[in-house]
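For reference, the structure I am asking about is given below.
Here the complex is missing a single protein chain, while all its other protein chains stay put.
Chain lettering (A, B and C) follows the sequence in which the chains are written, and residue indices restart at 1 in each chain.
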Amino acid sequence: MSSLYFLAAAAAKAPKPEDLTPKFWQPGMMWDSIFVLLLFLAIGIMIQRARAGLPIPPIRKLAGLDAIDEAIGRATEMGRPIHFSPGMSGFTAVTYAGLAVLSEVAKKAAQYDTRLLVTNRQALVQPVAQEVVKQAYLEAGRPDAYNPDDVRYLSDAQFSYTTAVLGLYQREKPAANILYGYWMAESLILAEAGSQIGAIQIGANTNTFQIHFFIVTMDYVLIGEEMFAAAAYMSKEPVLTGTVVGQDMFKIAIGLLIVFGTIWATVAGSSKGLVDFLLR
Amino acid sequence: MSAQTGLYIGALLTIMAWSYLYKENPLFRFTEHLYIGLVTAYGVGYTYHNYLVPIITKDIVQQGGYSLIIPAVAGLLIYARYIRGWVWLSRIPMAFWIGYGAGYSLAYTPAVFMKQIFDSFIQLNSINNIIYFLVLVSAIMFFIFTVKKDAGPMKWGHYAGRYSLMVAFGSAFGSITMAYLSLIIGRLSYVLCDALHLIK
Amino acid sequence: MQKELPLIIVFVSGILVMLSKFFNFWRLPELVATLDKWSIVMSTFAMLMGIIELTRLHVNNVRRRRINWYYSIVTLLAIYLYLPVVLIQGPEGPSPKWITTNVSQPIGSAIYAILGFYIVSAAYRSFKARNLEASILLVAAVLLMLGQAPIGEAIWSGFPKISDWILTVPNSAGMRGINIGAYIGIFATSIRVLLGLERSWTGSGS
Partner (left out) sequence: MPLYEKLLKVDTRIIYVLVLLAMLIPMIKPMGLPIGVSENTRKVYNLIESLPEGSVILVSHDTGPGNAPELNPMLTALARQAFRKNLKIVAMCLFDQANGPQFIQDSIEPVAQEMGKEYGKDWINLGYKMQAQQTLKMMIDDFWKGANNVDWSGKDLSQFPIMANVKSIKKDVAVIFETTVGTPGYADWMTYVAEPTGKPLTGGASLTMYSGVQQYIRSGQLKGFLGGMRGAAEYEKLVGKPGKGSAGMDSQSIGHLIVIGLIIIGNIGYYMQRKAALKK
């Protein structure tokens, strides 16, 4: 219910008519603020519907996520550990998606009694990752199996982290390698090395400059924004699904806006009139 | 130590790190662990000289900004994680950074995002613009997760989207190759030209 | 209280930033400018987190005699011998300058340059035209390479033009499509965070 309260609070902060002097908005911010407000509403409404049990469209199948089960299963069969990393960035949206998936992976690993190794590059993410895994083991009813040493902060430096992970590959030979987050240049090294130890590899990267390394070397790849839908899809929680649906509505709207703008520009000979209106 | 000695050491360390290409070995591990230590120590020293000292001496003492003691204490709360039973206190500074970061992206990114959309309102008066439009729309369709994609335009959009993304990723791969080869060139010219003077 | 306080702080600090950017009342922008400074002061006083975590990790490695524990001693020695030097001489002092130029940078660059070798072997081993998707990726990449290296132009003057076209038309449109999705994804996650729906960072799962 807390989110409902917050939504109400956000709504209460919406502009009252008498405040609408020209100086009320920061210059050029009118459409930006309306945009964000609409996004709040779209997501809010979808969460409401999900909570009330009203039908919302299901999220389509994401091959990369279903493969996680397969990967954990194989690691269990082979008696080798799973490696998971929530990526290189600190507390950004991407890391949350990574941690949400980590939570699900940890639950399954606990159920199957398969060792889960988590590596971190960010000192600040480390305690959170530990908590997430601990909690997941607790929920799976295996708090005894949780070993805090298996959630490791390796280094803050990009390549020290990378080489430390390579060392870990060599020593522990994980059978499943899940790299789920924001990755930079290390994506090439990690994915290549992972394929050489013969692990099933699942990757997700929002960094579109580097994702091709995952595409050419990994078994399953979630491209860019698919990762955000993943947390919702895996946990099957109506609230999260609702936010993804709200997000989708927005994407469709933006797509239609682009089509509309293109038609406008083609017919009118220029998009200037429309853009000027929208930039107010 | 002289500049030339430094260059020799740099060249030696480069070769030690590259020994990894043969196989992972103690020399490489030594350089790696040395690097972690040096970088971490330098970082703390840097923050001490460039942030901690000026904040205390100038902002707080000289200019009397005693209100800054509040965030200072809030920052110190992060260490509460090491005290049993006080862990939740360490979430206060984290909550601030997280909320702040989320607020920042919601407040500032829409302007950049809007510009991208406005720039996509193009006239369909040339082959290039038509291709641009089709690729863009199909790429957006690829990232729609709740509409079924087994039939009709969604199916075609989804496939076209996937293939257009592959062109984008292919060009990323192509240019990244040059970027990474540059790194070797940089190191070679350091070892052979600057340090050992083998090539002029 | 212990559970709610962080969530309230998240909500309030995030909403404040947004309101100060969108609206102009109540001296809100000044308030947020103060908070900006506060945020940096907080980070400053939290600066030891990295070094503490690293020390804990490596001390544990040594204490438990984990595999390759002796390299942990190298890291610990590097940290605690170098730290006083930087603290005393300052980041631009002669010893830090010498060490940065002749030790840190060469190692950092050399380790990174391993990528150059890796990409060649990766291109050889993984870069196969397995299906239509991979073939498209391959053709685009090769054309780009030929367009960018001067030798491509020497072979045929058309290569730079083709690579330029790929970069500015299909690549640019595809990247824009991805980014539009990614931006919305980031907005949505930020909203979830502000509303307290994404609280994995508090350690209580998603």
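FYI, contacts are C-beta pairs under 8 Å (C-beta built on N, C-alpha and C of every residue); 3 or more make two chains touch, one makes a residue touch a chain.
Computed from a predicted model, the values in this text were never measured in an experiment.
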| item | value |
| --- | --- |
| Visible chains in contact with the missing one | A, B, C |
| Absent-chain contact - pick from C:61, C:75 or C:179 | C:179 |
| Of B:3, B:53 or B:196, the one touching the omitted chain in the full complex | B:53 |
| In chain B, positions touching the absent partner | 21-22, 38-39, 42-43, 46-47, 49-51, 53-55, 58-59, 100-101, 104, 108-109, 111-112, 115-116, 118-119, 168, 171-172, 174-189, 192-193, 199 |
| Residue numbers in chain C that touch the chain omitted from display | 33, 36-37, 39-40, 43-44, 90-92, 97, 100-101, 104-105, 107-109, 111-113, 115-117, 119-121, 123-125, 127-130, 138, 142, 144-146, 148-154, 160, 164, 167-168, 171-173, 175-176, 179 |
| Touch list for chain A against the chain that is not drawn | 89, 157-159, 182, 184-185, 207-210 |
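The rule is short, and it goes like this: only the chains that are shown with their structure count from here on.
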| item | value |
| --- | --- |
| Topology of the chain contact graph, where touching chains are joined (line, ring, star, complete, other) | complete |
| Pair exhibiting more inter-chain C-beta contacts, A-C or A-B | A-C |
| Chain of greatest Cα-centre distance to chain B | A |
| Between chain B and chain C, centroid-to-centroid distance (C-alpha), Å | 2 |
| Interchain centroid distance [CA atoms averaged], chain A/chain B, Å | 17 |
| For chain C, residues that touch 2 or more chains besides their own | 7, 11, 15, 18, 21-22, 49-50, 52, 54, 68, 108, 111-112, 114-115, 118-119, 134, 137, 141, 175, 178-181, 186-187, 189-191, 193-194, 201-202 |
| Junction residues of chain B, two or more chains touched | 20, 29, 32-33, 35-36, 39-40, 43, 94, 97-98, 101-102, 105-107, 110, 117, 120, 133, 136-137, 140, 142-143, 165-166, 168-170, 172-173, 176 |
| Contact footprint of chain A on chain C as seen in their complex | 4, 7, 11, 15, 18-19, 21-25, 49-50, 52-54, 57, 60, 67-68, 108, 111-112, 114-115, 118-119, 121-122, 125-127, 134, 137, 141, 175, 178-182, 184-198, 200-206 |
| Touching residues (chain side chain C, partner chain B) in the complex | 2-3, 5-7, 9-18, 20-22, 35, 37-52, 54, 68, 71-72, 74-80, 82-83, 85-87, 90-91, 96, 98-119, 123, 132-134, 136-145, 147-149, 163, 165-167, 169-181, 183, 186-187, 189-191, 193-194, 201-202 |
| Touching residues on chain B, where the partner in the complex is chain A | 20, 24, 28-29, 32-33, 35-36, 39-40, 43, 81, 90, 94, 97-98, 101-102, 105-107, 110-111, 114, 117-118, 120-125, 133, 136-137, 140-149, 165-166, 168-170, 172-173, 176 |
